[in-house]
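The next block holds one structure in the form of structure tokens; read it before the comments.
With one protein chain withheld, the remaining protein chains of the complex are depicted in position.
Our next item is subunit A:
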Amino acid sequence: MAEFLDYFRKERLPHIWCPGCGHGTVTGALIRAVDKLGLDKNKIVMVSGIGCSSRAVGYLDFDTLHTTHGRALAFATGVKHAKPSLKVIVMTGDGDCTAIGGNHFIHAARRNIDITTIIMNNSIYGMTSGQYSPTTPHGMLGTTAPYGNVEQEFDVCELAKASGASYVARATSFHVTLLTDLIEKALMNKGFSVVEALTQCPTYFGRKNKIGGPVELLNWIKDRTVNAKAAAALPPEKLAGKLLIGELHRAERPEYCASYAETTARVQRTYNDYKGGNRGCELNSD
């Protein structure tokens, strides 16, 4: 591996995350996957929304785009559609991606646009100090769920799959090797790829729910999960209330940019005499 820190803007460190926060672990896994694949740093665009998780991109040495809350995938769609040769990676939180950005998420999945999305799911709005999110389990506490969360949570991976994502996987900040491996596969998939990383916010989720410190919270997350391969051999009662980790879904579906390119080629064959005039920009090529 190239020096780990070579992927970081060293002058921007230290980061803002609390001690024991899981976002750094997930960021580390992503960097290791990028490194393993030998992707060209200059051709990667990292896009994020708003939240503690979304701050990750600011520390990374790529072209990075820290956008508005919930809109990372819409910005990323513009980047990718405008220049499909770029590798576009989105880093987002559970609130960013599935609450305010939920609509962009399902439509990016529906288009199967070639974007890799890493959802750093800590089941809470960390940055705004601990309100419940669409992935806070029913009954658990948040600063806006003082009597226990009344709502039901999303299964983010089922949502991604139902919406049309062509690669869906889940791991946790406890299962780092698995997480790195799944992100690597997601990066290799040509289409909309989702890796949900269950991760810990000890400061708000852990404390509010009296789970303990980062270690206890990591164990709590671990205990919520069962490996997808092992699950096949387990009786239903052992799977009740558990989240599967591992590769959960793969599908062959046409990718958006490729389909657009095909249509463009067909249109241009018909209009090959089209005189568009000078577009004044060599960047027009893709």
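Just so we're on the same page, a residue touches a chain if its C-beta (ideal position, glycine included) is under 8 Å from a C-beta of that chain, and two chains touch if they have at least 3 such contacts; residues count from 1.
Definition applied: contacts and distances are computed from a predicted model.
Engineer: Given that one chain of this complex has been left out, which of "Polysulfide reductase NrfD", "ABC transmembrane type-1 domain-containing protein", "2-oxoglutarate oxidoreductase subunit KorA" or "4Fe-4S ferredoxin-type domain-containing protein" is its protein name according to UniProt?
Structural biologist: "2-oxoglutarate oxidoreductase subunit KorA"
Engineer: Per the definition of touch given earlier, which of A:Trp17, A:Phe75, A:Phe192 or A:Phe205 contacts the omitted chain?
Structural biologist: Once the missing chain is taken into account, the touching residue is A:Phe75.
Engineer: In the complete assembly, which of A:Lys36, A:Lys83, A:Lys222 or A:Arg250 touches the absent chain?
Structural biologist: A:Lys83
Engineer: Of A:Ser129, A:Gln152, A:Thr177 or A:Gln268, which sits in contact with the chain we cannot see?
Structural biologist: A:Gln268
Engineer: Provide the residue numbers of subunit A that touch the chain removed from this figure.
Structural biologist: Those residues of subunit A that touch the unshown chain are 9, 11-12, 41-43, 45, 47, 57-58, 61-68, 71, 74-83, 85-86, 103-104, 107, 260, 263-264, 267-268, 271, 274, 276-281, 283-286.
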